[in-house]
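Got a structure for you, questions after.
Some chains have been omitted; the remaining ones sit where they do in the full complex.
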Amino acid sequence: GEDSIILQSTTSTQNSGLFDVILPEFTRETGITVNVVAVGTGQALKNGRNGDGDVLLVHAKSAEEKFIAEGHGEARFDVMYNDFVIVGPGNDPAGLAGTTDIVAALKKIPENRAIFASRGDDSGTNKKEIQLWQMAGIDAAADSGVWYRETGSGMGATLNLAAGMGTYTLTDRATWIAFQNKRGMKILAEGDPRLFNQYGVMLVNPKKHPHVKAAAGRIFIKWLTGQKGQSAIAAYRLDGQQLFFPNAK
Amino acid sequence: MLDKTSEHSLQLPDPVRFRDVSLTINRQELIANINCTLEHTGVSVVMGPNGAGKSLFLRLLAGLLKPTSGTITGSYINAKPGTTSSLSMVFQDPVLLRRTAHANIAYVLHQQKCPEEQLAEKVGNALKTARLERQRETPARRLSGGEQQRLALARALVVRPAILLLDEATASLDPASTHIVEGMAADAAATGTKIIFVTHDVRQAKRVGDDILFIHEGRLLTHKSIHDFFRDPGSKEAQAYLDGRVPE
Amino acid sequence: MGEIADAFWIAFNLLLSFDKELYSIIGLSLKVSLSAVAISCALGFTIGAGLSVYRFPGHRLIIIILNALMGLPPVVVGLIVYLILSRSGPLGVLGLLYTPTAMIIAQVMLITPLVAALSIQMLEELHLEYDEFFRSLRLTNFAKMKTLLWDGRRGLVTVGLAGFGRAISEVGAVMIVGGNINHLTRIMTTAIALETSKGTLALALALGIILIGFSLAVNAAVMLLRSNSKGQRYA
């Protein structure tokens, strides 16, 4: 019935534990259950395009805008942001520690023959990372398989790989804080404004997919971008740190 | 074991006819140009040395093998699957289901659509005649050699076949059982069941047979009445066989 | 490696805590996989017995294809079922995507070829043994199939267990068509994958241990049933 919706979202949001806290609150208030399907950003958008979901919560702004422009979604709203960080082995062989200039930090990696694990999966995080390499003027893809390792998998899998192999990688802060298999890895570069990570929410276009639970979906979007949702997001903490910063307009 | 009031004798079915039947497997001609007619009466004995082709001859007769050339006709030979068959065969190496002795007999009755209420009684009688009542619940494969052969026989007879093919069916039987089986064969033949009886036992052939087919290296050398055959085997191979000699 | 020891401890505590959520995930895993196995056995055994009994041109080809389909990648099966059940797919109106039914459908597609291919191999020899007897009785192919399935049940049990093993451990297909939705379609393997991606490896392993424990229980139950049944004695 109208009392449950499917939310197509990304693994990083799910792994951070945010949903486990805010969704029960929403359900309590509205009686609407939110069923989360967590997949890669690309897969989430594809599923949305096929009508296999009511609401999308992802972080790949340009892809999201394209989604709206093509008429697959009704409208897009900013929800929250956090930031990306570079993590790497505790002994930091490339000497990144403390760097705030992300471009300078990235350049050190190939210079010091260190290994960088890229998600290589076309996800929001991956797109961001490619953008950053371009800014640093490094053609990382050309060295794929040498110092640049494209894991072709999700954030968690890539972090497991980085931990198992002792490599650097780019991750969003929320996933990192929630991640349990750190094996001595640390945040080594953070704080550059270019590492901004924006999340957006969209209703799958009910004109294209009449079965979409538009009413319930709109209630959810309204709640999430409204005062209650925003303060719930702000209140979510893990290990004493805030993972997401609400910024709905 | 056989119902003596059976009506088979009232209207005789067609005889079985082999016309120029040959069978070649892997380029070896195992059955070579057999011609014969088996009337639907009495006991026909098939004899011949090991590897002569007696079992293949029975398989052809039962429709289990198709001849490479030639034709076989006869009322029971070409029965279609699903028809209640009037042909029973006891294989030289009995094919027993991986079930109890009891279940083996019940199986064929069940397949022949025997009504459930008669089934228990028929199975019981068959086990009794085969003297396997004590082994009723023994898995068929655990039975002794002779018991297995008796079970296969009982299973073949319980459906009251119009034609019964016995491939050395008394080879592992003790003298008393052999005697009983020979008696049953005679009774069955008397009530109109056609019996084809393969045996290596010359005395047995004399006791049970009406006519005899002597096969040698895939060829039917002789088909005569028993009486004539033992007076004149008709070939040096048959003579050697009767004398217990290897020919040549 | 400490994780492996931890995992046993966590598994033990989880089981004893009688965590309702854990038990409902286990319950769904078993429900989905046992349903899929039941359907696959019905199909696969029939195909296996049928291919033992019927001979026709292309028979060998079908067996080769079935053997090859044992190597059907779960993700591909998941995708195909997804495309069929998706709202924009031919059966979209049924609204089955992201339900346990979809997961059962995917697992059935995945394991039926395995069950069928192994059944043929198990029944082939029995058929060879019974074939002439069957034909001397002029049995229909249907009656032959019934007999083979019954008398060959010992081997078929192992085939069914192999199918169950593949179903219960499978994650690629159910992840795509089930969506790993908490409280709805989360099963043990998708939960393990989730915990792995969170880096909580010890918990992931603990869930794995519990899953194997339940597989063990299912296997033990089936094997005990099999040996208590009379079948054993006739082999």
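Letters are used for the chains, namely A, B and C, taken in the order the chains are written, and counting of residues starts over at 1 for each.
Going forward, contacts are C-beta pairs under 8 Å (C-beta built on N, C-alpha and C of every residue); 3 or more make two chains touch, one makes a residue touch a chain.
Owing to the predicted nature of the structure, the values given are computational and were not obtained by experimental measurement.
Only one copy of each distinct protein chain is displayed here, while the full complex in this structure file has the stoichiometry A x1, B x2, C x2.
Just so it is clear, only the chains that are shown with their structure count from here on.
When the partners of chain A are compared with those of chain C, no chain appears in both lists. When chain centres are set by their Cα atoms, the one at the greatest distance from chain A is B. Distance from each chain's C-alpha mean to the overall C-alpha mean is smallest for C. A straight line joining the Cα centres of chain A and chain C is 35 Å long.
For the pair chain B and chain C, the distance between mean C-alpha positions equals 47 Å. On the side of chain B, the complex with chain C involves touching residues 59, 62-64, 79-85, 87-89, 91, 95, 97-100, 107-108, 111-112, 139-141.
Touching chain B in their complex are the following residues of chain C: 126, 129-130, 132-133, 135-141, 143, 147, 151, 233-235. Interface residues of chain C facing chain A in the complex, by the touch rule stated above, are 82, 86-89, 92, 95, 97-98, 179-184, 194, 196-201.
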